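Only one protein chain is missing from this complex, and each of the others stays in its spot.
Order as written gives the chain letters A and B; numbering starts at 1 within each chain.
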Amino acid sequence: MNLELIQNLLPLALALTLAVAVPAAMMILSALLGPKHDTQTKLSTYECGIQGPAIEGDARHHFNVKFYLIAMCFLVFDVEVVFLFPWAVLFQKMAWGGFFSMVAFLGVLAFGWYYLLKRGAFEWE
Amino acid sequence: MLTGENIVQLVSGLLHWAYAQAGISSLAGVIDPIISAVVMFGFIAVFVMFLVWMERKVSAHMQSRIGPNRVGPLGLLQTVADAIKLTIKEDVKPVNRDKVPYFIAPIVAFVATFMGMVVIPFDKGVVVQDLNVGILYIIAITGFTVIAILTAGWSSNNKYALLGGFRSAAQIISYEVSLVLSVVPIIMITGTLSLSGIVEYQKQAGYWFILPQIVAFLIFITSATAEANRAPFDIPEAESELIGGFHTEYSGVKFAMFFLGEYIAVVVSSAVAVTLFLGGWLPLPYLDFLHIPGFVWFLAKLLLVIYLIMAFRWTFPRLRVDQLMDFGWKVLIPISIINILATAVVWFCLYGKGAQ
Partner (left out) sequence: MTDLLLSQVKLSGESQFGTDEYVVNMGPQHPATHGVLRLIVKLDGETVKETIPVLGYLHRSIEKISENRTYPQCITYTDRVDYVSAMSVNLAFALATERLMGIEAPARAQWLRMVFVELQRLASHLLWMGAFAGDIGALTPFLYGLRERERILDLFEMTCGQRLTYNYIRIGGVMIDVLPEFVPKCRAFLDYFEPKIAEYEGLLTYNPIFLERTKGVGVISPEVGINAGICGPSLRGSGVSCDVRKQQPYLFYDQVKFNECLETAGDCWSRYKVRMNEMRESISIIRQSLDRLEPGPIEAKMPPVLKAPTNSEIYSRIESSRGEMGVYLVGDGTAKPWKVKYRCASFSNLYLLDELTRGWKVADIMAVLGSLDMIVPEVDR
């Protein structure tokens, strides 16, 4: 690895270490300092004050959530955006050729967006 | 003349002199980053505490209340007192949690947002590390917030937390797209990803990007508010629906970490907004004869944008989850794509011949 890269990343690595260490230290400190009066009720899952076999217990059911689909859309769009960045940096040098290639690219994406829209992928249920 | 750059040079000069005295000059390359990281950490800690106080005062003002005024002058130390209280209070850990993720989630939430601060230029040369891919880095690192929130929601093993976690993840990744898209026009105009470079460009161009890119600015502020889970986009922790959302089961310091994370996220997105759209450390037009240091301008603009985001929170009702998704996918993303194309066309019309 070249030296410049290391010099670039060293402060980041140090900041990262600090940012991990301080909260972790505080959390451990808090666990040591704080009072401990654990009761079963206190440690049970919060269910708006209701305790009972039917309601309590594991929260992880087969839960119908649109999250998966949205996440897939996000992947598509975000990868797209990653392509946009180098294009944007070199945009002025590439001039019209670069512009039209990106228009074509965005056109495909817009079509995909329209398809998703019509298929109701953005309808949160 | 007093500028941020001069102060940095002075301090680093002093430090290097001290290294020489101590005979550790060879380690300067290691110790300097440590010191700058520590300084940034300290700054963030103090600044966020100030912001919490400010938010409480702003909300109090908007709601015709007084707000904190007991601890310290004007209640300024209220947040310190709260932080101490949160640290020494009992750490309630629900039995049904997943131990390791439950512990890691608050740290990730803090790290993900704090690491964004590292590349923010407060003044010319006043930055922990001026990366040449600054914007990309910030977008990437703040994206980690999703992981923290999902982990928190999942590991709590609580229904409200899980619902909140999913909501939040969907929300953040949806608005991430429009956030990133709104930044692209700026990069197209400046041709650089470095935050300092963008400010320098605005200095040479003589205008701030908020003028030609007002649409991008509005999209950015909206998306940033949503990214930080702030009202009117605070559905992940909508207290009237999901109790506390993803941090329902968190208390004490762990809760404080999420809380800090949210505020740092606000600082980071506001700082990026200031850098990209409001000229960063540049003085207001026609006021540069005042010789006010750049970082003062930067902080002033930063507080202004943060005030704006706070005002949103205390004015608007909360959107519903499907309306939120609609707004992100059906309004913001198309507009930002059109904005990119429009920027390209206008740029070609204005400067196209010269570029050829």
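Criterion: a contact is a pair of C-beta atoms (placed from the backbone, for glycine too) under 8 Å apart; a residue touches a chain by one contact, two chains touch by 3 or more.
Predicted model, so just to flag it, every value in this text is computed and none were measured.
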Where the complex has a chain not shown, which of B:Q9, B:N69 or B:Q323 is the residue touching it? B:Q323
With the full complex in mind, choose from B:F110, B:Y137, B:Y160 or B:Y263 the residue touching the hidden chain. B:Y160
Which is it among B:A231, B:A265 or B:L282 that touches the chain not included here? B:A231
Of the residues in chain B, which ones touch the absent chain? 59, 62-65, 159-160, 163, 167, 231-232, 234-235, 238-243, 314-323
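One rule holds in what follows: only the chains that are shown with their structure count from here on.
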On a C-alpha centroid basis, what's the spacing between chain A and chain B, in Å? 15
Under the stated contact criterion, what part of chain A meets chain B in this complex? 7-8, 10-12, 14-16, 18-20, 22-24, 26-27, 29-31, 33-38, 40, 42-48, 57-60, 63, 65-67, 70-71, 73-74, 77-78, 81, 84-85, 88-93, 95-96, 99, 102-103, 106, 109-110, 113, 117, 122-125
So in the complex, the part of chain B that touches chain A is made up of which residues? 29-30, 33-34, 36-38, 40-41, 86-96, 103, 106-107, 110-111, 114-115, 118, 128-129, 131, 136, 154, 156-162, 166, 169-170, 173-174, 176-177, 180-181, 184-185, 187-188, 191-193, 243, 248-249, 252-254, 256-257, 321-322, 324-326, 329-330, 333-334, 337, 340-341, 344, 347-348, 351-352, 355-356
